[in-house]
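Heads up, one of the protein chains got dropped from this complex, but the rest are sitting where they should.
First chain written, first letter: the chains are A, B and C, and each begins at residue 1.
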Amino acid sequence: MPNKFKNLSHDFPILKRKINDEPLVYLDNAATSQTPNQVLNRIGDFYQHSNANVHRGVYTLANEATAAYEQVRNQVAAFINAPSAKSIVYTRSTTDSLNLIATSFGNLVVTQGDEILITIMEHHSNLIPWQQLAKRKHATLRYVELNADQTLDMADLKHKLTNKTKLVAITQTSNVLGVTNPIKEIAKLAHQHQAYIVVDAAQSVAHQKVDVQDLDADFLTFSGHKMLATTGIGVCYGKPELLAEMPPVQFGGEMIESVSRTNATWQAAPWKFEAGTPNIGGVIGLGAAIDYLSEIGMAEINAREQQLTAYLFPKLTAVNKLTIYGSKEASQHAGIISFNLGQLHPHDVATGLDMLGVEVRAGHHCAQPLMATLGVQATVRASLSFYNSVEDLDRFVQAIQMVKEFFAGESK
Amino acid sequence: MPNKFKNLSHDFPILKRKINDEPLVYLDNAATSQTPNQVLNRIGDFYQHSNANVHRGVYTLANEATAAYEQVRNQVAAFINAPSAKSIVYTRSTTDSLNLIATSFGNLVVTQGDEILITIMEHHSNLIPWQQLAKRKHATLRYVELNADQTLDMADLKHKLTNKTKLVAITQTSNVLGVTNPIKEIAKLAHQHQAYIVVDAAQSVAHQKVDVQDLDADFLTFSGHKMLATTGIGVCYGKPELLAEMPPVQFGGEMIESVSRTNATWQAAPWKFEAGTPNIGGVIGLGAAIDYLSEIGMAEINAREQQLTAYLFPKLTAVNKLTIYGSKEASQHAGIISFNLGQLHPHDVATGLDMLGVEVRAGHHCAQPLMATLGVQATVRASLSFYNSVEDLDRFVQAIQMVKEFFAGESK
Amino acid sequence: MSLNKLNQLYMAVVMDHASHPHHKLALPDATTSVELHNVSCGDDIRAFILMKDDKVQQVSFTGNGCTISQASASMMTDALAGLTKTEAVAGCEAFFQLVMGKQISTKAKAWLGDAEILGSVAEFPARIKCATLAWHAAQEALEGGN
Partner (left out) sequence: MSLNKLNQLYMAVVMDHASHPHHKLALPDATTSVELHNVSCGDDIRAFILMKDDKVQQVSFTGNGCTISQASASMMTDALAGLTKTEAVAGCEAFFQLVMGKQISTKAKAWLGDAEILGSVAEFPARIKCATLAWHAAQEALEGGN
């Protein structure tokens, strides 16, 4: 592995932490990524030297803060190859972004009898907003199902994508199955049917190069906290002509053009969607996170994570009674592996692993309809990042064996 | 002045900064407060040692993060004397909080023909959401006007508050006039008419002790970034029985109880309002900010700011052609003084002051209807915090004189 | 690397209750029943309470979950049966105290029976929700659930 990935615990001090007297093996990167010092320092610097509210003052500090805030918009646009910084709306999170789209754009374009097409592998954040929209508008929510190998059934998608479909909302990478869906192809199909496509890139944007123009996504959403930035900052990319049509959903300072007692008019996008004081520090951190990722390079990060997955996958499949969900191919897992261990409940497994310093998630991963389809209540999920090491993975596999043995002993 | 207020630039390093080669005199505290190292360090520690997503994992790190996140809810409740931590909803900002109330609660209780009563001194964030609600519901938005001395006209309020009034939304302290309104009395009047009261405490909560039970506020909102915490975190307090009735406005992870293909049920308040990954770092910082404020004590902070205001006020009134908006009494200004200098445009004044290191705001302060009532397009506004010094105020007054002379010379 | 500490949590009696839970069935003639979800894993427990006069005559549960939640539900059905309504509500309260590592009275210990052993959950704070799910459901049912 290239040197770039050595000694990353200098940048990520949490990786040196002990958990229950064992070295931390952090394998819940799909829930949230760790935050490098470079990001924290950039934010700290901002508050210690240039903190002021944005878009408000004509004084030097305010101008510096505003320039920094808007400069990151250019960075984000470049990071996902958006046509213009004006197509980048800052939000709180992927969830906030998806709700913005479902409320503002959804209310605008979806009417009674229309269909909204999502997939059965969606995170609740890319599911309930559409379920609610369908209820509000008396539209129909349809689900694309899985193939036998638990990847997306493209035949089913083609079958369900019709001229009744107003909108397709789909995750680029599943947070449970780890599979990456062929967004570009799906966007093309959607557009052939005059449907719009909303892409949930929460699990992809930190792990592969995402190019909104190449994908031809109408909207694309992600969260800073899953890409090395802090919590509380997210992005909603929208095609400029769509953002232009959309009404704001929150009202207040910053987003207005002019206000009278009886009426108000809005600024242009993206500002009309950013009511009130935004998460300025979060934006500054997002810029630093993009710098960090870009310095390594998204292609190298992707290759590194593929390598780690390829290393781990056969070790897991070799564990007796361990069931992996999703594809049988390591290369289809983008660093995310959900599994169960015999009849053991995922909570019990996760507690055992936690005793050994290994932090994985156990639960429904905010994907209950998918759990029902997989025929389980919950799973254990390990998810990697480029800063994980081979030793992490070895400890993880060893810990699984120990947990298995522990419960085999106990249940005798 | 007590020693507590000496050497605060240790805690607030930005105060040592130079602006245009002059020492920074930061007098835009009403727009955003500066952030002490104690807050930044607490946030940094969190990311360096305990970062994980909340309410998701059963492992040690996740549990630590969740406990820290929920512990701050108790702190916030204690800070405003809320009856229970469950009455504290985390939001992005005051603006986000007010929009939540207007959308969720407003849609629930306001119907055609009802009246919503606000005041002419409201910030756009406590104005446009109600203007929009009134439009949606065919309700009437009414404004309480000002007395001759530009304080709230309580007679007008009593006149306009009738049994038709469903909801009163009012700021505790005006961000332009600096006046603090008699919320407790207004809440009592509102409740006598079976109206609800929403209090915008953005400008009060960092400057005086706020007690939601004593005020008998139905809702009370504020922003972390105006009380030493970072941007991107806000609070919406609501009486538990009201929050219980209110539907969520955003949907996704974390806020659900259970999700099927066709339906979803929600958690109880406050969690049903916190969809998706929240601003965990922001919450941690909010806890540190409350600790910082509490350590000094809200009564002492208030006294200090009153002293500073009392020192500054007569020096400003003594400047020829300087018009102060709002009360003629320093004690009615809570550290906020808006003014104009003869016919000079506020932007020109602010640029002049900025050249001398003095950072004040010039503009409409997100209160255009108030500006219209005051008969101006914009004002200059200086706003203090306890960490400002007497020297800051002296420099400010001297700078005003210099700016005045400069433009007097130029316009000859 | 060792899992010794886990023995505190997964003691024989806990594993026993989990693999052979007591009163795991629906009570069709229950006075009240309440279903609660563990929102992070999707586990659900429904507690059924059959009251006679002021006495808890029968308690049962249905639903799936981890070892801790199943064992705890099983112990709960043993513990609450036979108590008065007031005692049973107080018993639930005592259980919440116990798993948060607080001291509880001798009387409460008597009510809890086997369940006292779950005091060890206090060392595993992330699992408190698993342990208390059934008891919260029971308490709500006692207080007049649907």
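Everything below uses one rule, namely that a residue touches a chain if its C-beta (ideal position, glycine included) is under 8 Å from a C-beta of that chain, and two chains touch if they have at least 3 such contacts.
In this text the structure is predicted, and so the values were computed from the model without any measurement.
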item	value
Neighbouring displayed chains - absent chain, whole complex	A, B
Residue among A:Ser9, A:Asn41 or A:Asn63 that touches the chain left out of view	A:Asn63
Sole contact to the chain not displayed, among B:Ala30, B:Ala201 or B:Met355	B:Met355
Residue among A:Val39, A:Ala139, A:Ile256 or A:Val380 touching the omitted chain	A:Ile256
Absent-chain contact - pick from B:Glu22, B:Glu145 or B:Asp291	B:Glu22
Interface residues of chain B (partner: the chain not displayed)	20, 22, 345-348, 351-352, 354-357, 362-364, 368, 371, 377-378, 395, 398-399, 402-403, 406-407, 410-411
Interface residues of chain A (partner: the chain not displayed)	55-60, 62-63, 67, 256-258, 267
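In the analysis below, only the chains that are shown with their structure count from here on.
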item	value
Centre distance in Å when chain A and chain B are each reduced to the mean of their C-alpha atoms	32
Distance between the centres, which are taken as Cα means, of chain C and chain B, whole angstrom	45
Multi-partner residues of chain B (at least 2 other chains)	56-60, 62, 256, 258
Multi-partner residues of chain C (at least 2 other chains)	40-42, 126-127, 130
